[in-house]
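This report concerns only the one structure given below.
Here the complex is missing a single protein chain, while all its other protein chains stay put.
After this line comes subunit A, so read on.
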Amino acid sequence: MIEITWILALSGVLFAIGLFGLLSRRNLLFMLISLEIMLNGIALIFIAASSLHGNVNGQLMYLFILTLAACEVAVGLALVIGIYRQQQDLDVDKLTKLKG
């Protein structure tokens, strides 16, 4: 049996790495990839909770997180393509069209 604290620590580390990537990278594709890392860290907690409590609710939540991630990636990548068509660049610092 794996200690639950280790899994929580791993999940926290993964979430922190993803958050760091999201905040530090300026490329839109890398920001989406960092979001994926964060979602994986969260999914890990749900699976660990499912195994800890001995029921399937955690795995069900993992299924819904998976659906959510698929939707997020689809819309995010569509936005990436749209932005690249308009700006010829994926740098978020250059996306200043909406600035007043």
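The rule is short, and it goes like this: a contact is a pair of C-beta atoms (placed from the backbone, for glycine too) under 8 Å apart; a residue touches a chain by one contact, two chains touch by 3 or more; residues count from 1.
Everything that follows uses one rule, which is that contacts and distances are computed from a predicted model.
Asker: With one chain of the assembly withheld, which option in "NADH-quinone oxidoreductase subunit J", "ECF subfamily RNA polymerase sigma-24 factor", "Fe-S cluster assembly ATPase SufC" or "Phenylacetate-CoA oxygenase subunit PaaJ" matches that chain's UniProt protein name?
Answerer: According to UniProt, the chain not displayed is called "NADH-quinone oxidoreductase subunit J".
Asker: Write the list of subunit A residues that the hidden chain touches.
Answerer: 1-3, 6-7, 10, 13-14, 17-18, 20-21, 24-25, 27, 29-30, 32-34, 36-37, 40, 43-44, 47-48, 50-51, 54-57, 59-60, 62-64, 66-75, 77-82, 84-88, 90, 97
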